[in-house]
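Here's a structure for you.
In this view, the complex is presented without one of its protein chains, the others remaining in place.
Then we have chain A:
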Amino acid sequence: MSPLVQVKNVTKTFSAGKKLLGKKSVVHAVNRISFDMVQGETFSIVGESGCGKSTTARLVNHLLTPDSGEIWFDGKQISAMNENQMRPLRADMQMIFQDPNGSLNPRMRVEDLVAEPLLVHTGLSADERLRQARELLEIVGLSAKHARRYPHEFSGGQRQRIGIARALTVRPKLIIADEPVSSLDVSIQAQVLNLMQRLQAEFQLTYLFISHDLSVVEMISDRIAVMYLGCIAEIAPKAELYRNPRHPYTQALLSAVPVPDPAVKRERVLLQGDIPSAVHLPEGCLFHARCPLCTDICRRQVPEPQDLGGGHVVACHHI
């Protein structure tokens, strides 16, 4: 089966204003990343703030275009398309955002919000659009009785359900979810994650799931990519990544997550210092300054991704 999404050697930089003598400084948001996603899977990208995970989501969504490299969606190269060519494809890739407050128009009724994508992408009549919107509200666990209310009348978890219903109206193939549960309390977070899993089975969805929370990612993903400073440090199937993390950054990241079990006292790989600035990228391996295994070669040479078999790819000299 051909992959639904292919990201090939993609780089994206942003201008960070001009410096003295007209020398431009750039933020290296995403550096030469590659990955594939197959139909029906949940592929997650984890990493800390500024690692480029949201930029990657926006690149796949064509909200940003890469400086170099190619992005393929459903057999078409979308990175070279313009907005007009892209528009019909947008129905196939929808987005769920972190902040349901900011992404729902406060002056629109919920039914209109949910029906709006149908107005853009289909020729359905107004009645039919509203009928489908109400049906979807029921599917995501809200009542059709709430359809005439405004977003502020709902709680955070309910608003996220509205956002999900809105993304589903046009029956997309791919849903890009950027930190969809990060602003929710744990008891609500579990509700939304369970809903997303149910919908995936029901609508045969493929998820690109962006999160900083390794425990959430473990629950929902099939495969996971760990990003650091715009590069993919490691990609592996879920069970493999959590049982056998190979990149020192993945190891540190996993060991830093506090586990809700007071009896677990873990040996922690405590990283020194902060993430370096993406404007002045370090030479060699981007992780070397904080890496407990760092040797000479790490300071000089960028490690190439190595395939360890079984879909486990690691970019580290010490494998």
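Observations on the structure shown:
FYI, contacts are C-beta pairs under 8 Å (C-beta built on N, C-alpha and C of every residue); 3 or more make two chains touch, one makes a residue touch a chain; residues count from 1.
Simple rule for what comes next: contacts and distances are computed from a predicted model.
The chain absent from the displayed complex carries the UniProt protein name "ABC transporter ATP-binding protein", chosen from "Beta-ketoacyl synthase-like protein", "ABC transporter ATP-binding protein", "Urease accessory protein UreD" or "Spermidine/putrescine transport system permease protein PotB".
The chain not shown here is touched by just one of A:60, A:118, A:224 or A:253, and that residue is A:253. Among A:127, A:261 or A:304, only A:261 touches the chain left out of the display. Residues touching the missing chain, restricted to chain A, are 48-49, 155, 157-158, 185-191, 193-194, 197, 212, 214-216, 218-220, 239, 242-243, 252-264, 268, 270-271, 273-275 (touch as defined at the top).
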